[in-house]
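Removed from the display is one protein chain of the complex; every other protein chain stays in position.
Per-chain residue numbering starts at 1, and chain names A, B, C, D and E are given in the order in which the chains are listed.
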Amino acid sequence: MDVLGGLLVVAGAAFLLLGGLGLVRMPDVFNRIQAGTKATTLGTLLSLAGFAGLQPDWTLKLFLIGLFVLFTNPLSSQVLARAAHRAGAEESPLTTVDVLNDEQGK
Amino acid sequence: MSHLLPWLTILLCIAMLVAAIIAIRGLSSPIAILAAGLVSLLASVLFLILASPDVAMTEAAIGSGLTTFLFFFILGRVRSSENDGGPA
Amino acid sequence: MIKRAVALVLLLMLGGIFATLMLGYTPDSELNLTARYYAERTAADLGAANIVTAIVVTYRGLDTLGEVTVLFLSASIVGLVLASNRRPALRVRTPVGELLTTGARFLVPLILLLGVYVFVNGHLTPGGGFQGGAIIASGVLLLLLADPLRHFSHHVIATVESLAGLFYVAIGLAGLFLAGGFLDNRLWPIGTLGELFSAGAIPLIYSLIGLKVGAEFSSMLASLSETEEL
Amino acid sequence: MAELLINLAAMITGVAFLLALWRFFAGPADADRVVAFDVLTIIGITGIVFVAFLEGRGIYLDVALVYALLSFLGVIAVARYLERGL
Amino acid sequence: MAYIAMATGFLLVLIGFYGALTQRNLLRMIVAFTIADSGVNIVIVAIGYMRGRTAPILDATVSAAEAVQRIIDPVPQALVLTAIVIGVGITALMLAYAYRLYERKHTLDIAKLTDLQG
Partner (left out) sequence: MRSFALLFLTLFLFWVLLNGSLAPDVLVVGAAAALIIAALFPKALSALTDLRPTPRALLTAVAYVFYFLKELIKSNLAVAAIVLSPNLPVNPGIVKVRTKLKSQMGRMLLANSITLTPGTLTVELAGEWLYIHWVTVDAPDIDHATASIVAGFERYLEVMYG
């Protein structure tokens, strides 16, 4: 159980690292939000599961924390993405299509 | 395993100093405010390392939402003639 | 330029003072006299598991009353300073997206309940009235972010605030007559360490402080939100 | 074994923290820094759970709970400011 | 750890004061003040920290009997707790005054504010 928990924590940390790496490497704001949200959400959830394995007494609290992360993290990312788009954030030259830009007449 | 905590402290302290310097020398006002918010969020983790969960919770509850919001609210109100002074 | 040089010189002097303070500092290895008293007596005398709470609410209860008053004063002054230009109807430049409104409607009750949890359990877990009040104000803040034109009733906020304050002082006075002194928590038996209904009046007092602090922060937010865009 | 794994995880999380911090420091636009801020707060939640585990105190998790539920408010405030809604 | 935290706290105070003294924008002076505020809080909490001890909350891990040997000094924490809350009140007050000032003079730049004089 301890080893399994430890492995889960390491996997979570690896996903967090992936999120950080994506944040540094991706070309524009939207892609960075993508990498940031997904990888860090899964990373946090996995670490919390791992700690629940290491300390079974804490499972309930860790579950609640995971639930909150699951709801608040995508919400803040979406609001931020909308704001970035409205504020006219620069898109990477690789961008192929942007329906929203065309419709808002920018 | 407690030898990890000093390293964590050092990491947090470096990050806080970097954020504080951004807050002072940063280019734009929103980033300065955001950096100040980051200082208080990291301070909350530091308080937890210093074994004061009460203080850490206060800092997390207040530093994350309330203070940042107050600053951005006033900044949004006075936005029209943005004279971003910066250091003299 | 001269200003900056003067600032640097001042800061160098201040830094020197700080450095000598740091060099002269040796950490204690034993608790000092006051802390030892609190550590030894809190559990037996007051029945509170969180010693910081015991200090804030009971041992230094009068100071906390003063602090809440200072906060009340600063909230009132913020209201007063911003009072002259209240406009009923403002417009928002960018409407709020549906995602944020739905998210706020979903999350606000949970945030408020978390605030209640934090201040009701102030004597057992980290947290208490000040943290709980700040969390409740954060719930109000999320409402405000999701609907910038929302109108908060100053009347209700003021009523909650003053009722909480009134009961706080009343319990303090009751302590003077029924127990050992002003704000003494031993109005009724202190119960078993670690249960929710323990530590005498501490959960009640801290809940009242929580409501009062929450109302004060909310009133600051409400008076700010009614200002006009310049 | 578990101890080794925890050490490894702490190191990896530290590197992730530094990467996000770099993005906060360097990010060309305001929005980039806000994304970095968001990621830093989420890594902070894991950090708090780490501290709770290392100190062996379950009650520290309450702080993580508050942190998880409130840290997104700052990001939303900034976002509303950026889209000129505040 | 206490030393590292204390040094950081002092440095934050210095950085905050430097910012408050050299900034020209009133809003950013207030930001600098809040940083100095956090610095002071960190210093006070760091003074109360003792190596190898834990938080002053009694539960299954720390019983009431062994509290004296196991917990750190709770007094600085109670002090900082109130200081943080008051700090927000002060910040809100400063921001309200800044808003009023902007309403009158239509600038937050210190140099321009002193030039205009009424």
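Structural remarks
Basically, contacts are C-beta pairs under 8 Å (C-beta built on N, C-alpha and C of every residue); 3 or more make two chains touch, one makes a residue touch a chain.
Just so it is clear, the model here is predicted, and its values are computed rather than measured.
One chain is not displayed; in the complete assembly it touches the shown chains A, C.
Among C:30, C:195 or C:228, the one in contact with the hidden chain is C:195. Of the residues in subunit A, those that touch the hidden partner chain are 15, 18, 21-22, 25-28, 30-31, 33-35, 37-39, 41-42, 60-61, 63-64, 70-71, 74-75, 77-78, 81-82, 85, 91-92, 94-101. Within the entire complex, the positions of subunit C that touch the omitted partner chain are 97-99, 102-103, 105-106, 108-110, 112-114, 116-117, 120-121, 195-197.
Going forward, only the chains that are shown with their structure count from here on.
Shared contacts of subunit A and subunit C, meaning chains that touch the two of them, come down to D.
Here the chain-to-chain distance from subunit B to subunit E, counted in touching steps, is 1.
Between the interfaces C-D and A-D, more contacting C-beta pairs are found at A-D.
Note: centroid distance subunit A to subunit E, computed from Cα atoms, is 31 Å.
With centres set at the average Cα position, the gap from subunit C to subunit E is 15 Å. For subunit C, residues that reach two or more other chains under the stated contact definition are 3-4, 50, 52, 94, 100, 107, 118, 125-127, 130-131, 134-135, 138, 141, 145, 217, 220, 224, 227, 230.
The set of subunit D residues touching two or more other chains comprises 6, 10, 17-18, 30, 34, 52, 55, 57-60, 62-63, 65-66, 69-71, 73, 76-78, 80, 82-86. Interfaces, counted as pairs of touching chains, are A-C, A-D, B-C, B-D, B-E, C-D, C-E, D-E. Taken together, the subunit C residues at the contact with subunit D in this complex read 92-96, 100, 107, 110-111, 114, 118, 125-127, 131, 135, 138, 141-142, 145, 148. Of all the residues in subunit A, the ones that touch subunit C in their complex are 71-72, 75, 78-79, 82, 86. Touching subunit D in their complex are the following residues of subunit E: 54-55, 57, 59, 61.
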